[in-house]
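Only one protein chain is missing; all other protein chains are in place.
Labels run A, B and C following the written order; every chain starts at residue 1.
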Amino acid sequence: MAERNAKCEEEKGNLLAPLLHPPGLVHPFDDDKLHEECGVFGIHNADDAAAHTVLGLHALQHRGQEAAGVCAFDGTTFHTHRCQGLVADNFSSQEVVNALKGRSAIGHVRYSTTGETALRNVQPLYADFSSGGFAIAHNGNITNAMHLRRQLVKTGSIFQSSSDTEVIIHLIATSTFQTLMDRMIDALRKLEGAYSLVAQTREGLIGVRDPLGVRPLVLGKLDGAFILTSETCALDIIGATYERDIEPGEVVTITDEGLFSHKPFPSVNPRPCIFEHVYFSRPDSYVDHMNVYEVRKRIGAELARESGVDADLVVPVPDSGTPAAIGYAQESGIPFELGIIRNHYVGRTFIEPAEHIRHLGVKLKHNANRWQINGKRVILVDDSIVRGTTSVKIVDMMRKAGASEVHMRVASPPTRHSCFYGVDTPERSKLVASHMNVDEICAHIGADSLAFVSNDGLYRAVGEKSRNNNLPQFCDACFTGEYPTHLTDQDDSEYHSQLSLVALQSN
Amino acid sequence: MAERNAKCEEEKGNLLAPLLHPPGLVHPFDDDKLHEECGVFGIHNADDAAAHTVLGLHALQHRGQEAAGVCAFDGTTFHTHRCQGLVADNFSSQEVVNALKGRSAIGHVRYSTTGETALRNVQPLYADFSSGGFAIAHNGNITNAMHLRRQLVKTGSIFQSSSDTEVIIHLIATSTFQTLMDRMIDALRKLEGAYSLVAQTREGLIGVRDPLGVRPLVLGKLDGAFILTSETCALDIIGATYERDIEPGEVVTITDEGLFSHKPFPSVNPRPCIFEHVYFSRPDSYVDHMNVYEVRKRIGAELARESGVDADLVVPVPDSGTPAAIGYAQESGIPFELGIIRNHYVGRTFIEPAEHIRHLGVKLKHNANRWQINGKRVILVDDSIVRGTTSVKIVDMMRKAGASEVHMRVASPPTRHSCFYGVDTPERSKLVASHMNVDEICAHIGADSLAFVSNDGLYRAVGEKSRNNNLPQFCDACFTGEYPTHLTDQDDSEYHSQLSLVALQSN
Amino acid sequence: MAERNAKCEEEKGNLLAPLLHPPGLVHPFDDDKLHEECGVFGIHNADDAAAHTVLGLHALQHRGQEAAGVCAFDGTTFHTHRCQGLVADNFSSQEVVNALKGRSAIGHVRYSTTGETALRNVQPLYADFSSGGFAIAHNGNITNAMHLRRQLVKTGSIFQSSSDTEVIIHLIATSTFQTLMDRMIDALRKLEGAYSLVAQTREGLIGVRDPLGVRPLVLGKLDGAFILTSETCALDIIGATYERDIEPGEVVTITDEGLFSHKPFPSVNPRPCIFEHVYFSRPDSYVDHMNVYEVRKRIGAELARESGVDADLVVPVPDSGTPAAIGYAQESGIPFELGIIRNHYVGRTFIEPAEHIRHLGVKLKHNANRWQINGKRVILVDDSIVRGTTSVKIVDMMRKAGASEVHMRVASPPTRHSCFYGVDTPERSKLVASHMNVDEICAHIGADSLAFVSNDGLYRAVGEKSRNNNLPQFCDACFTGEYPTHLTDQDDSEYHSQLSLVALQSN
Partner (left out) sequence: MAERNAKCEEEKGNLLAPLLHPPGLVHPFDDDKLHEECGVFGIHNADDAAAHTVLGLHALQHRGQEAAGVCAFDGTTFHTHRCQGLVADNFSSQEVVNALKGRSAIGHVRYSTTGETALRNVQPLYADFSSGGFAIAHNGNITNAMHLRRQLVKTGSIFQSSSDTEVIIHLIATSTFQTLMDRMIDALRKLEGAYSLVAQTREGLIGVRDPLGVRPLVLGKLDGAFILTSETCALDIIGATYERDIEPGEVVTITDEGLFSHKPFPSVNPRPCIFEHVYFSRPDSYVDHMNVYEVRKRIGAELARESGVDADLVVPVPDSGTPAAIGYAQESGIPFELGIIRNHYVGRTFIEPAEHIRHLGVKLKHNANRWQINGKRVILVDDSIVRGTTSVKIVDMMRKAGASEVHMRVASPPTRHSCFYGVDTPERSKLVASHMNVDEICAHIGADSLAFVSNDGLYRAVGEKSRNNNLPQFCDACFTGEYPTHLTDQDDSEYHSQLSLVALQSN
């Protein structure tokens, strides 16, 4: 009937305001996790650049499942294909990949969208500059994007998306410098926040990591080709080697001539995101040359040492709690068992069943393995607690399956603050640790005991002696509230009075 | 299999060049007509403004069947719905219309598209100016749009469509004048070509007709509401009264306060398009207070007087030749008969059947009414001959049905030149009259005789004594080659060398 | 969201009952016409049999626009493609046609459907008999189908559609005769009602016309191929010659050996449907060797003679009233003018606009040509009046356009009775002539005068001296109520009590 027509588009002209609090897709089963909002990939000087990019994006799919895009350049024309949905569902045909001609390509996977029309926001974004075509893919969030956008609109820039990435494009287009690289650096210097960028021009790729290096960006090689991407697992899938991490504040250009590195920003102490180790990155990836799975096992071991408890079995909350649970079990000697079975066929949404069978919640995704649990003292290990809603249900599920004791151990400190650097965090009041202490949370979720790993324990697991409280080695603002950049749009007094004027969607 | 996904978008970044010669949709049956490329509609101060606009666009559907769009403003938000396909197929649900809230709305129907991705080009186009939202619908063609676009891109404007209409938007956005109206007039003064515009702002509507008045724009009233639209048939369908034509060079603003008229351009002699009378406009419309059906009957009568021939029946080439055929029959006293029957269920495309049943061509749409034709001397009346391909088939069809003589009479002079003012004409070499004289065309189509109405005969039918060759009363460039404006993009020496750099799709 | 999934199917197991009063598609603009419910086409021994069939169905599109299907046999396999919608929209690709391999094919266009799931009912229906594959396409309606169905279900037949055509298939499948032809004739002898059938077996085609010959079926030839189809216009489109009408009660088999004719039924006086001449058939078709356009002109002339009136112009209600209007104008000498202009771009449905612009009704499809009408005495000519709803609006439209007098003339007698032979008629109470006399209808539609052609006038137009009231030459039950067959399902006492048990959809 009112079937959405593929050939139609509905928009609100003043579409920006509603995006401030994007309704988001319903993630009934994952709403208790933070969500990394993007992954990027770029390759230059490769046969089948687009095919490699598609594979790389597939390996980065955990960093964003809402949308994906690829832009390829064949020496004459930029070809783009952008879709909502999974890489494997949308880039699976030879027809699509063959149309993305060229030896140079960039791609993007994305978390946040607000429905059909947001296709305009799917990256890579593309613009025709006077110097020629330009495509860009962005992981992070610009914290003064609204401020900059207002200025640009005043001087005649017309925005077509609600993405903060488009601010970067207009800053480049309107820069008065001569060369594209000078214009780009001119633009970057105006940005606050976190950004790892892969851009594409007629000459090749440009890779940028913000001065603090909040979001990751790594460099790989495959025969004569260079690769820029968010995680090493995207190198593995195409058989490329992991060369090094792009350094905080580094700008690299990759052309047929090779790779050139620039450092156009004043030097500052880096603050890479520590949550990449805890949850975002794939266990098989290396972040700053450390294996993510190994780090997570070490966090589990720290937990066992910091807050050990006598029990019969260690049960991971699947799947993200598994490495820490293995670490905990190995350190403690308590058997590791799959006490919770996951249903892998969970779709994006599900029925809200009738009144009396409501609140199924977690059961659609998880079921207690009753035989294992019944009559046992269970240590549950999860990677983090965000809202706490899943923990409540999982603990209850263990009780109903007959657990005699349920002890919850969490492989990160309490998440108390929102992230403004490209991670989808609930507003602060929704974070259970923002308004409850550990005992209160323990009571709330109904566990017999609850412990989070300490800040120092976490820093030890990533190879530090402890957290340097004067000059923290990582961005851990979600735990500590210590944000390493200005948050202009948050602070801006205009923000509150002109809320409806302009707003930007994080990406 | 490789089914096009509704959630996907494929583009060529450098997508503009290919559009110079847009492949277009295949119109196997109508490819021998010129095609008006747009119709516009706007209404202000009406309940259900969008519903009225949808009805108006439905009445204008003959001016463009490829796409349609509506933008409504509810005092706070601009709502748009834009689709490829017919108005009746895409705006038929209450759900769609209800979402287009507000007492002010504009709409557009459009002829030319180049497939799925051209949704970006479907109008109304919308932009967020610093002064607020702005939507615009355009009928015509800017003949220096490529030139202006190159300049705008150099100073940082980023184009998102390939439409010449977007040039107008960027000219307004980057104008240094203060008020929106001053910025708009500043922009309009830079334009060459033909344009009838309906724009929408937070205050109301703006209507513009270019100084020559090439394309039509009429003013209507319905209770307290004002309407701007391309043809009076769009007023009839909503029960509005036809007030007057917007004058060439006139700019009207329609707000809650009423209608205000401006004349910001130097005065010139108007040159409205004479082909609106011949073919584009609907027979029930009034153009400059003349009934289109009546004018066409008068052209038929001119033909009977100028090139009468003895015959048994007058047969219209349906449906566009019908009024002139009735005029011819009444003037000559020869019976009018439906000697060709039209199949109304012709879809957009059809099979190319196997080799030996190819070249069905016109038979999918038309069939001879053999009983009437067999053994008779037939006068065929058509409105125009463009490529001549249909004429060849229709004459042949008459012969095969047993006609003893076939005389072709055409209700317009030979079409010898391309139109650059918003009409889809084949390139000149495809116009049969550009390289054949009347006798040669007659032989080519296989008729026993052929006559076109004379230029003066045509001018008489529209109420002039004759064509004023020094200062023609109409734009008749398609017949005479006398273009009333510069054709900068055509003449531009850069045009030939930089073909691939920038190109604009007419709309 | 709740988008209808192409891969899904929703059904009601007991889906038959609701179809008794099929909701039907909304035909807001054509609901005041009777609708022929099918057209059939078959061709044997032709290259590209499917391509010919598709073209033939396209020419028959006026007989049914809801669905279409083709079944082709390549000597080994039966290939079918069945769709909802127009032939030109669904059979337009080489891919579709090429998949329908073989030198033998049959096809069907269909009027009535009840939505998505009714794809099961789209013909040709196909069954695997023990003798091999069998496909069938049917124009008409079996008036004892419900009765037969109940018997078949009792003995173990399982119905998959709600079509009366499936009854024929099960009767053949369960017949105890040996040969397929004997089984088929055994089945046909059990049928009451009207049916023109084209069936396809591994050997070739079978064509059947019921003993009364209610629905048409003609025979054509093209090179070595035989064609069976509902109207001659389907022969014209493929360049085939019109050989003859299949005779009432005739069964023909067409194989590689040629055509064989059988007469397995007792001989009765034929009663072909007279409404085929009035409205159903295309004007360029020949029915029983009479040209339909010519017959309609003659009806118009009869009207002018029977009920002439002084007036300024004769205006057809487009398009079906046009031939009769031309006949009236020629007979009366009053000028024929297009006083009503039709919008050809009317979709299947349209918005019900907001309250105060409701009742647009006919204006979406028609507009008065005011210049012609204003101040004139108008004779409106239409082919029939069914519900009367359109007449009310058209007369009103003429008045509002300034007509000084409006005289309605109708090219058929008053439609007072439902058809049970394959025509979609409203239930009797909805037929305006079932409960009003001519004067009352005249007052109801607001005309200054109203006249229908007389029964005898209509019979004269089709070449009879007058109606033979003892043994009518045609089925004119819709005018007279004299049904030429039993109406078992209508009369069946079980009908009323077991309404919910079994019901059949006419096709």
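Note that a contact is a pair of C-beta atoms (placed from the backbone, for glycine too) under 8 Å apart; a residue touches a chain by one contact, two chains touch by 3 or more.
Fair warning: this is a prediction, and the values are worked out from it, not measured in the lab.
> Which candidate, A:Asp256, A:Asp284 or A:Glu482, sits in contact with the chain we can't see?
Within the whole complex, the residue contacting the unshown chain is A:Asp284.
> Which residue from A:Phe41, A:Phe73 or A:Phe91 sits in contact with the chain not drawn here?
Answering carefully, the residue with contact to the hidden chain is A:Phe91.
> With the full complex in mind, choose from C:Cys71, C:Val218, C:Val386 or C:Val410 the residue touching the hidden chain.
C:Cys71
> Applying the definition given at the start, please give the residues of subunit A touching the unseen chain.
Those residues of subunit A that touch the unshown chain are 47-48, 51-52, 54-55, 58-59, 61-62, 65, 86-89, 91-94, 96-97, 233, 236-239, 282-284, 286, 291, 293-294, 319, 322-323, 326, 330, 335-338, 341, 343-354, 356-357, 360, 363-364, 367-372.
> List every residue of subunit C that touches the chain not included in the displayed model.
Answer for subunit C: residues 1-2, 4-14, 16, 71, 73, 76-85, 90, 93-96, 99, 116, 119, 122, 126-130, 133, 135, 153-160, 169-170, 173-175 touch the chain left out.
Just so it is clear, only the chains that are shown with their structure count from here on.
> Between subunit A and subunit B, what is the gap in Å from one C-alpha centre to the other?
Centre separation, subunit A to subunit B: 49 Å.
> If you average the Cα atoms of subunit B and of subunit C to get two centres, how far apart are those centres in Å?
That gives a centre separation of 37 Å.
> Once you find the CA centre of subunit A and the CA centre of subunit C, what distance in Å lies between them?
Measuring from centre to centre gives 61 Å for this pair.
> For subunit B, which residues are shared contacts with two or more other chains?
Those would be 93, 96.
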